[in-house]
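A single protein chain has been removed from this complex, and every other one stays in its place.
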Amino acid sequence: MDTWLDSLITETPQQGFELAITLSRRGVKYTQPDPEVLKELRAHYANSAEGLTAASHVVALNFQTVAAANNYWRK
Amino acid sequence: MDTWLDSLITETPQQGFELAITLSRRGVKYTQPDPEVLKELRAHYANSAEGLTAASHVVALNFQTVAAANNYWRK
Amino acid sequence: MDTWLDSLITETPQQGFELAITLSRRGVKYTQPDPEVLKELRAHYANSAEGLTAASHVVALNFQTVAAANNYWRK
Amino acid sequence: MDTWLDSLITETPQQGFELAITLSRRGVKYTQPDPEVLKELRAHYANSAEGLTAASHVVALNFQTVAAANNYWRK
Amino acid sequence: MDTWLDSLITETPQQGFELAITLSRRGVKYTQPDPEVLKELRAHYANSAEGLTAASHVVALNFQTVAAANNYWRK
Partner (left out) sequence: MDTWLDSLITETPQQGFELAITLSRRGVKYTQPDPEVLKELRAHYANSAEGLTAASHVVALNFQTVAAANNYWRK
């Protein structure tokens, strides 16, 4: 697989949150690498309250990791 | 996307809790950005015990992050 | 919204656990503020093994936060 | 409610694990205090793979808290 | 109950992972101690993708605890 994750450090919390989203999607992609299948499934869960909450749940976990890595962007 | 997250630091725990709610909703919005779809889905899960508990679950995870960032607002 | 969370610090672990319950309920209330709807839903999940385990799950997460805030009430 | 949680400190990891079980059950009891209802529901989920895994899940979270409180019983 | 957990310290990460599996199973056993029932339920969830993922989920949580206890086996 190509290099997609060089560092957990980001400049801002928002960039960290967006990295958490990337991590969550990569967690899916390692199991199901076919982009066509992923596209079809996303259409499904993006219209399901349960699917969206579950997605936000995984993002929250990955954001915990990224935020800790960045010492919570404390100044 | 616009800037919506500048800092994890809040003055009070309650503001931190409310930030956790924002983070939870943003986790959803990155997957489903259409406000009409979100409005319709919210009407659904806001009347479901399972949906509400799942929402509170994600808030709890994000509150862990925000609370740690603020050193738990210890004085 | 009124002020409901001034501090995460409690005198005893049990008070901390009860604060974790408050946090869990507030996580629900921000999504569904109508007390009538909440009352009806509670009657439902309070009689469901899955609903009760899910509630205890959220309490456990919030208790992690409150316990860390209080340095685990170590003497 | 009576006093049921004086301290998170235990002598051994096993006692800590058993305290985690107590915390998990108390998380349920605050939502559903009726012992008759709890007894009936336990008969149900104690015979369900999903129910038992969910129970073990909550115990794992509370054990994280108790283990951290005890500095993992390192000698 | 007999003594089954003397320490969270293990020599290697793999032994720590196996201890996390033990903790996960014990979390089940405290709720359902009957070995015959457990055997039957295991036959069920060991053939279910959802059941296996849920089991791996609990192991991941317990491994977090064991890994922290061992300072991640850093040398």
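A, B, C, D and E label the chains in the order they appear, each numbered from 1.
The definition used in the following text is that a residue touches a chain if its C-beta (ideal position, glycine included) is under 8 Å from a C-beta of that chain, and two chains touch if they have at least 3 such contacts.
Computed from a prediction, not measured in an experiment: that's the story for all the values here.
Colleague: Over the full complex, note down every shown chain the hidden chain is touching.
Modeller: Per the touch rule above, the missing chain touches A, E.
Colleague: What residues on subunit E make contact with the chain left out of this view?
Modeller: Subunit E touches the missing chain through residues 12-14, 17-18, 21, 42, 45-50, 52-57, 59-61, 63-64, 67-68, 72-74.
Colleague: May I ask you to list the residues on subunit A that touch the chain which is not drawn?
Modeller: That gives, for subunit A, the contact residues 3-9, 23-28, 30-32, 37, 41-42, 44-45, 48, 50-51, 54-55, 57-58, 61-62, 64-65, 68-69.
Going forward, only the chains that are shown with their structure count from here on.
Colleague: Between subunit D and subunit C, is it the same set of residue numbers doing the touching on each side, over half shared, or a different set?
Modeller: Mostly different residues.
Colleague: For the sequence-identical pair subunit C and subunit E, what is the superposition rotation angle on Cα atoms, to the nearest 5 degrees?
Modeller: 120
Colleague: Roughly how far is subunit B from subunit E, centre to centre by C-alpha average, rounded to an integer in Å?
Modeller: Their C-alpha centroids are separated by 31 Å.
Colleague: Which residues of subunit D are in contact with two or more other chains?
Modeller: 42, 45, 48, 50, 54-55, 57, 61, 64, 68
Colleague: Can the chain contact pattern be summarised as a line, a ring, a star, a complete graph, or none of these (other)?
Modeller: Topology of the interface graph: linear, an open chain of contacts.
Colleague: What chain pairs are in touch here?
Modeller: A-B, B-C, C-D, D-E
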